[in-house]
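What follows is a single structure, written as structure tokens, with notes after it.
Here the complex is missing a single protein chain, while all its other protein chains stay put.
A, B and C label the chains in the order they appear, each numbered from 1.
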Amino acid sequence: MPRPLNIGLIGSKFMGRTHSNAYLKAAKFFDLPRLPIMHTIAARNLEETQAFADRWGWHNASDDWKAMVNNPEIDLIDIGTPNHVHHDQALAALEAGKHVACEKPLANTLDAAREMVQAAKKAKKQKTFVWYNYRRCPALALAHQLVKDGKLGRIYHVRGFYLQDWAGPDTPMLWRFSGKEAGSGSLGDLCAHSIDAARFVTGDEFANVNGAILKTFIKERTVLEGGAGGEISGRGAKTKKAKKAKSTVDDAALFTAEFKGGAVATFEATRLSTGDKNGNKLEVHGEKGAIKFNFERMCELEWYDATLPEREQGWSTINVSNGDAGHPYAEAWWPTAHSIGYEHGFINQAADMVKAVSNRKPLVPIPDFADAYETQRVLEAVVQSAKHRTPVKLSEIK
Amino acid sequence: MPRPLNIGLIGSKFMGRTHSNAYLKAAKFFDLPRLPIMHTIAARNLEETQAFADRWGWHNASDDWKAMVNNPEIDLIDIGTPNHVHHDQALAALEAGKHVACEKPLANTLDAAREMVQAAKKAKKQKTFVWYNYRRCPALALAHQLVKDGKLGRIYHVRGFYLQDWAGPDTPMLWRFSGKEAGSGSLGDLCAHSIDAARFVTGDEFANVNGAILKTFIKERTVLEGGAGGEISGRGAKTKKAKKAKSTVDDAALFTAEFKGGAVATFEATRLSTGDKNGNKLEVHGEKGAIKFNFERMCELEWYDATLPEREQGWSTINVSNGDAGHPYAEAWWPTAHSIGYEHGFINQAADMVKAVSNRKPLVPIPDFADAYETQRVLEAVVQSAKHRTPVKLSEIK
Amino acid sequence: MPRPLNIGLIGSKFMGRTHSNAYLKAAKFFDLPRLPIMHTIAARNLEETQAFADRWGWHNASDDWKAMVNNPEIDLIDIGTPNHVHHDQALAALEAGKHVACEKPLANTLDAAREMVQAAKKAKKQKTFVWYNYRRCPALALAHQLVKDGKLGRIYHVRGFYLQDWAGPDTPMLWRFSGKEAGSGSLGDLCAHSIDAARFVTGDEFANVNGAILKTFIKERTVLEGGAGGEISGRGAKTKKAKKAKSTVDDAALFTAEFKGGAVATFEATRLSTGDKNGNKLEVHGEKGAIKFNFERMCELEWYDATLPEREQGWSTINVSNGDAGHPYAEAWWPTAHSIGYEHGFINQAADMVKAVSNRKPLVPIPDFADAYETQRVLEAVVQSAKHRTPVKLSEIK
Partner (left out) sequence: MPRPLNIGLIGSKFMGRTHSNAYLKAAKFFDLPRLPIMHTIAARNLEETQAFADRWGWHNASDDWKAMVNNPEIDLIDIGTPNHVHHDQALAALEAGKHVACEKPLANTLDAAREMVQAAKKAKKQKTFVWYNYRRCPALALAHQLVKDGKLGRIYHVRGFYLQDWAGPDTPMLWRFSGKEAGSGSLGDLCAHSIDAARFVTGDEFANVNGAILKTFIKERTVLEGGAGGEISGRGAKTKKAKKAKSTVDDAALFTAEFKGGAVATFEATRLSTGDKNGNKLEVHGEKGAIKFNFERMCELEWYDATLPEREQGWSTINVSNGDAGHPYAEAWWPTAHSIGYEHGFINQAADMVKAVSNRKPLVPIPDFADAYETQRVLEAVVQSAKHRTPVKLSEIK
């Protein structure tokens, strides 16, 4: 039996569930060097947290994350809370000598993020991880491998779109619409994923950001009784009340960009793209080939091989689930085309984090704080481009 | 200027239009050894036929097809009439020494079809053609080429489906629902295309037909004033009248089959597949590759190459419109993915018929009467299998 | 904390994993009246079974299923073994007073299946279940609801296709190719699902089966060292050895059918449909609407509403994952379009079985032994139609 790796998780809402599920399942499907143990869950309300712990099999529940962070039994602190508290929790955990996994984006401000990176740098023996979980969606991981293997050649075009539609005028005020808590709206929530995915797949970095627009279509939203509640995007959150509050985040973010390697790009994230439910899309076109990904059909990668005989060239829909074919993560799961879902990106990452803690190389790179900081710099460039209505070079963002 | 080829066309309804359009355009897009001349159009009502001739540019109009057939100026007689008159018209035209093109299916009875084949055989210097126009849909022609080039290997499965939905209970009595005129319903109208397409693409012949069902869902239909009218499938034909008449044809035909080469097959044709408008579908799966075609996306061929590296295998959507790539007929038309439509299959066939008359080989085989007779034998096997509720070997159908 | 429901599972291969995962997760996502406890796992090799138990969290491991069946602590016996042992295991479990869940198909012979139904009938206070898990794929459950709500009207057409391609000539001899163990090939393995799905969605029963073909394309397969091994379809099973053995099952099954309500149908199941990985497809066309389902895009249901204004009619792709919209099972899972996968059908069924044991009505019907026997009768009709090359009325199959 492998040595245990004790996990302490902060947060019991949407991400609390996805991370709990990941730790529950990782060692069932992967052969891991250490056994992840669901040691302690910490969240604000002790009674609710205890109920969460009972349901999910956490051994302990706590309403004191600071105490948990300093519990010497715990090896890894996982931060699944809103963005504005990532900084303090991560610093405390690093200070306490723990490995740290943090939800994305790293922080709400570049300064906060930079401090996190510096703290991580100092903690040389500790690993840091950021939950850009889509990197472990097999189809996107295959796209990364194809580019890395030189199958696309020189890259011309990148398109990163993340399109949802749950934030219509009837959706009430949630913490996700509060600039103070969320930092931003579609930009940090959705576009951060697209920026990370574009960097991950191309292996390239942004050179500049241009013409950014951060648009708030719905300027006021109804306040639900009990304040800004509603954990998950829009679900069960349509009760109307008289009181109104201002939404202080962007409903949509869009910009053009150039990469260091010369590719040009368009990016767009929105919560108001009627009909698109979870359209996390990435398109990359190179001289020798191209890929298209849409999370709404997450098991599929569209692949165009421009080196095949011209008569037989076409967009090929690869069902990225064939373990025998070497598709990423497929061997751990079910037979070909017995599909996996949203939660499996998290489970794959949990498994890779456990390997990384034991100094095993993950199948594809996991972002640490320093890597996630590069995405954070792009987010900052978008904010500045939108604010000052100018192009912003990434070299200007420290 | 090439020597003229004078055409005489019988029929001015739906097929009259598609054939007229084909002769109008063939020499604009193809370099032909002879110039097709729209010499005479013959149909029942002289006044209407003259108007049709004026609109389409036929030099002469006639209400006497027999006279036209014997006009020594005319080189090729094209028969675009309902099935029950094909036999007499074809025999007269062959007798008069003309090349003959005939709409599909060849005839309503196997006996009639056999006489047509025998007459064609005797007329050694005359060419015969049957308008199984889908063979000249570029995507289906490419499928034929892929099989011929050995890209599929041993064939396991064939599926031939032709799904339409225009014949709901509100659709009135048309000649297409009269067994006397149409011979059959979905079987001769739609399934004949699937049978021909399966033979064309696989290069194989049917060994047997099993478990055939010929189903009439709507047993009575409203008679429109003026009798069984309504030239084109359902269009403008929803006026209700009190009088009812019996539909004496099948609304749907389905059966299983085996090919001589060992492939097994399912076939289905129907006018009541709600939501499917013109779903002429063919799927062929071989040991080394597979194809899927659906006329509703007629410019696309789905192609699966099982010899590629397994990691990169997927259904590839080829846009079959690239002249440089050697896609069939593409060179004659527009740039890649500037799509062609339904009518272009007819134009491509008109061009190939003109070439064939000058003893040039068409790009892919055009069915002559003898070839179309093989499809007719399969249709007969379906009828007998449905009637006697037994399997029918093709060797039993003479 | 709800009262425990102790589970004893027989089988630790492919289905052992899917069922273990289902019991592990059901109570995390559903509020259940009783708490499923992973009490004992039984399989042939004790050492391997203990390792399986350790990994998955089964409290006990056993190599004596008969002893387990008689353990008074256990409430429900779940049978995840090859088809030829279902009968004895189910009878013993019913005899011991347990609720019984059994993998599909019920048995390899109609006689065995009938005895299972009779035993279930006698055990009045015990529930039986059969793992036709696709009924709990949300998209298929929605199709069931649409038909039940009258949205399709009179049904004209049913198509049930289950297309895989893993059984090419290089795939070695597995127990799935042994008629003795598996009973049949594609018929019981795949087509059984299609038959159940057609019955489930239409709410109708088969009237007859026609023209059935059971085809073995690959008549001999290479024997792997250690005999007929290889648990999951084809995975890791390409080692070639000199010794050959006869495949005694069908690679493909196809037939036409009629339903009692008048619909006509084509069915096809195959392991040699090159390019199709897990194409469990169902199409149902009615007078007022139609649905299309393909498990390869399991979260989507294609829906055609023929009662909408004609201008706006089209095939609509519903992402069946919206809890607020009342999509089946969606409320238990993730936000809209954060997709679920293959395993979730099993988890949904585990949850529904726990509810059923407490006499709560499941969201959509779960097949018990009597219900699954109707599917078994259709399988028998297919076998007889293929053998005697005749149509077979279901009324002739007792």
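Assume a contact is a pair of C-beta atoms (placed from the backbone, for glycine too) under 8 Å apart; a residue touches a chain by one contact, two chains touch by 3 or more.
Values in this document were obtained by computation on a predicted structure and should not be read as measured data.
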{"item": "Residue, one of C:Ala26, C:Ala61 or C:Ile318, that touches the chain absent here", "value": "C:Ile318"}
{"item": "Residue among B:Asn60, B:Gln118, B:Thr248 or B:Ser339 touching the omitted chain", "value": "B:Ser339"}
{"item": "Of C:His86, C:Arg159, C:Arg176 or C:His327, the residue in touch with the unshown chain", "value": "C:His327"}
{"item": "For chain C, the residues touching the chain missing from this view", "value": "142, 301, 303, 305, 310-319, 322, 324-327"}
{"item": "Touch residues of chain A, complete complex, unshown partner", "value": "156-157, 159, 165, 168-169, 209-213, 215, 217, 251-252, 254-256, 258, 262, 264-266, 268, 270, 272-276, 285-290, 304, 306, 313, 315, 385, 389-391"}
{"item": "Positions on chain B contacted by the hidden chain, ascending", "value": "1, 14, 18, 20-21, 24-25, 27-28, 54-56, 166, 232-236, 238, 277-279, 295-298, 319, 321-324, 334-344"}
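Basically, only the chains that are shown with their structure count from here on.
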{"item": "CA centroid of chain A to CA centroid of chain C, Å", "value": "35"}
{"item": "Centroid spacing, where centroids are CA-atom means, of chain A and chain B in whole angstrom", "value": "54"}
{"item": "Gap in Å, rounded to a whole number, between the CA centres of chain C and chain B", "value": "41"}
{"item": "For chain B, residues that touch 2 or more chains besides their own", "value": "313, 315"}
